[in-house]
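Notes to accompany the following structure.
Here the complex is missing a single protein chain, while all its other protein chains stay put.
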Amino acid sequence: MTKTSIKSRRARETRLKAYGIASISFALIMLATLLISIGLNGYSALQQAYFKVEVSIDVEKFIDESGALNNKKMNLFNWDSLVQSALIEMFPAVKDRDEKKELFAIISANSGYDLKETVKSNPLRNGSQNLAVWLHLSDDADQYLKGRLSIEIPEEDRRISDKQIAWVDSLVERDIAKLKFNKTFFTSADSREPESAGILGSVIGSALTLFVTIIFALPLAVMAAIYLEYFAKPGRITDFIEVNVNNLAAVPSIVFGLLGLSVFLSTFGLPRSAPLVGGLVLGLMTLPTIIIASRASIRSIPPSIREAALGLGASKMQAALHHVLPLAAPGILTGTIIGMAQALGETAPLLMIGMVAFIIDIPTTFTSSATAMPVQIYMWSDSAERAFYERSSLAILFLVAFLISMNLLAVVLRKKFEKKW
Amino acid sequence: MTLPISFVFFVLLGLSVYFYYHAKSSIVRKAAFLGKRSKALPSHYGQQSFLWAFIPSFLILLVLTIGGPNYIDQIFYNKIQELNPTFNESFVSLILAKVINVSNGKISTDEETIIILAKDYKIAFEQLHFYRGLVVILCAALLGMIISYRQKPGSNAREQVEKFIVNIFFASAVIAIFTTVAIILSLFFEALRFFNLYNFFDFIFGLHWAPNVAIRTDQVAAEGSFGMIPVLLGTLLISFIAMCVAIPIGLFSAIYLAEFATPKIRDFVKPTLEILAGIPTVVYGYFAALTAAPFFRDIGFSLGLDVSSESAIAAGAVMGIMIIPFISSLSDDVIRAVPQSLRDGSMGLGATKAETIYIVILPAAIPGLVGAVLLAVSRAIGETMIVVMAAGLSANLTVNPLDSVTTVTVQIVSLLTGDTEFDDIKTLSAFGLGLALFFFTLLLNIFALSISRRLAERYD
Partner (left out) sequence: MRRNGEIMTSKFRTKNVEVYYSDKKAIRDISLNIEKNIVTALIGPSGCGKSTFLRCLNRMNDVIENCSIKGSIHLDEQDIYGPDIDPVELRARVGMVFQKPNPFPKSIFDNIAYGPRIHGLASSDNELKDIVYNSLEKAGLIDEVKDRLNDQATGLSGGQQQRICIARAIAVSPEVILMDEPCSALDPIATAKIEELMNELCESYTIIIVTHSMQQAARVSKKTAFFHLGDLIEYNDTDKIFTQPENEKTQDYITGRFG
């Protein structure tokens, strides 16, 4: 009797173990699936289809009396038609108006603008000059070249027609269209055209926002933590503060967004969509995280250090600031990094304060309209164009890689400074 | 003459630093003159002067910077209203916005009155900036001089500085209270305005949610209905699905990690799960919308089921994956907090590890585990991005996980990201939902935190 029962008892243990292993494997497989599926979606956005266009430009047209480039004159010039006529030269057979329109759809709608910017950035030479410029193909042509548009389905369901496919193929054959490294993605802000859209605007928006967050949250959190650990007299107020801190750490982030909307925007009248407001909202949100981490770090410093200082006639404040705080700094830093990683990935509160707007300019100040990386990802994945999906995925890869390295840094710091007293 | 904020700030900082050095050297002179040793170090007197000169002036600068423009706007609002008392509120606001934009040079206009107002507006701003700078700098200079004059070698500057700093520290800690109060007040007052327009009980118990208010604003709430039950039900349905995924997987992972795993496995799995926890929710949302939802639809299709493309099950399952590490790491802590002596006692009687876990450890850890699960539920309810991207917008009163449902957070986002006016009933209803969300999660959090605190006390 005992034998069988021991067997079944052992089986129970094996089962429990198996559930555990299965659960962990499931979680890890999901993590892998998530990252791989996004990676597969996104890697192709590292490249972008370009075509080479040769244009001749009469610089004299854009120069004013002083001999410098005149922006107004440049803006008035019809760059689009310059690109378009160059394109028609490549396909002399295209004559019909509708056909021309179809042809122009294979190149980016921003081609003229891009050409102008290239000319502006080129060194200025007198007289007319011939330029060979690589410009973006349209997102559909780009997706076709990457094999992301299936051409098996009937033509009328496709975003790219048979004719257009033939033109693109012919460009590729003639070696004047190819996939090149997608520099635009890293150097420009958002755009209506996927081929001109980049993450730089949102990266800078995130950086400005996080800067405000850390300037706001870190000092306050450290001061609050020191107060709660060393100066707070036990009593109702201290208890109430603690309950509040712990609860705030678990309040849904969108509620902080609502707070920002009604306090910072409508009561204080701060500007919408501004990194300043985003930073303050995220700061309030990460404050409890950093307070809790800082308190834990301060508490891990042995009391004997503090006693030594007090025994020498240091005041409580001196003991805290001269001895405990420097020793607790690595732990506080770790908590801050984790809090910042959390803030960097946060989207919902930013939606509430209008950082979800479509913004073409790269933000330059704390009050200019901006968006943030996760919001950019959200907006792109909401777009209709297939080419935005891959950009969204690539942006995710960068964001996640950055967040993982932040978290790893926190882990490494913790390991390095983990002291056994 | 304009004094931009950065200029004022740096002058303020410079002045304060000057007073630091001034106080430091003057206390040494004073002490030498009296032939006494000063009670604190010279640098303490310097710090005192710095703080006294800097902090009050800095606060004045903040108040004027935030309050000043609002005050000017109010003045011009009244001015516009006086010009034409027949204008209603929103029209006056519209003109004010125009005036502001004209004065910033963002738009141009030919309307004479607006141009004049814009000019006045610009002048008012310049005056505000000028007086702000003047007041702040004078205040700092005056305070700095007063404190330097009053410092005597016999006064204990260190003690006074430290008292001041402790008060600043206290104020920082109190911000946590202020934040909570601000959340409650802002949600409450906006929600109150909503309940002025819409019956409170219709909101709480209404079975129909369709915030499509008619285009004409005078049709207050005539067409829109704001019954939150379907929205709440959708929230609970998705959270329930998420919990069905997260609780078993999170708990079993935690048990395995705490009781069976070798240190090597632990060292690998724990940080990896932390990565899962560190992935932004917008990424899960993307995954739910673009990978999970089509996956579930295809499976449903092959089984002959009609699965919505914004099915609750896709959003819920992905949310569950997001919450796994949350539950597993909290539960891991709880299980490891159960004293070793309990384990030893059970194992010493010849119990297997599994029996020890089922009979001794889990019952001992139950309050903590319940706390962890409640925190996770609170998180699922408040989670926004996954559902915004993968769940639907229409509020269906259903518990079918294959249907599309909407959640509280989805509605808040969709109501507040449109180009609606702030006073609009739709905007206000979002605050009603926000208030409900806040209290719901607050109750869960407080309950969960008190449970886990009680556990911590038991084994202290």
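Chains here go by letter, A and B, matching the order in which they are written, and residues are numbered from 1 within each.
Note that in this section contacts are C-beta pairs under 8 Å (C-beta built on N, C-alpha and C of every residue); 3 or more make two chains touch, one makes a residue touch a chain.
The shown structure was predicted, so the numbers you read here are calculated from the model rather than taken from an experiment.
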Can you say which of A:Thr118, A:Ser315 or A:Ser383 touches the chain missing from this structure? A:Ser315
Contacting the left-out chain in the complete assembly, out of B:Asn156, B:Ser309 or B:Ser394: B:Asn156
Missing-partner contacts on chain B, residue numbers: 40-42, 156, 158-159
Under the stated touch rule, tell me which residues of chain A contact the chain that is not displayed. 233-234, 302, 304-316, 318, 322-323, 327
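Assume only the chains that are shown with their structure count from here on.
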Across the complex, what residues on chain A touch chain B? 9-10, 12-13, 15-17, 19-24, 26-28, 30-31, 33-34, 37-38, 41, 219-221, 223-224, 226-228, 231-232, 240-241, 243-248, 250-256, 258-259, 261-263, 266-270, 284, 287-288, 291, 315-317, 341-342, 344-348, 351-352, 356, 374-375, 377-378, 381-382, 389, 392-393, 396, 399-400, 403-404, 407-408, 411
Residue ranges of chain B in contact with chain A within the complex: 66, 69-70, 73, 158-159, 162, 165-166, 168-170, 172-177, 179-180, 182-183, 186-187, 189-190, 248-253, 255-257, 260-261, 269, 271-276, 278-287, 289-291, 321, 324-325, 328, 352-355, 357, 375, 378-379, 381-385, 388-389, 409, 412-413, 416-417, 422, 430-431, 434, 437-438, 441-442, 445-446, 448-449
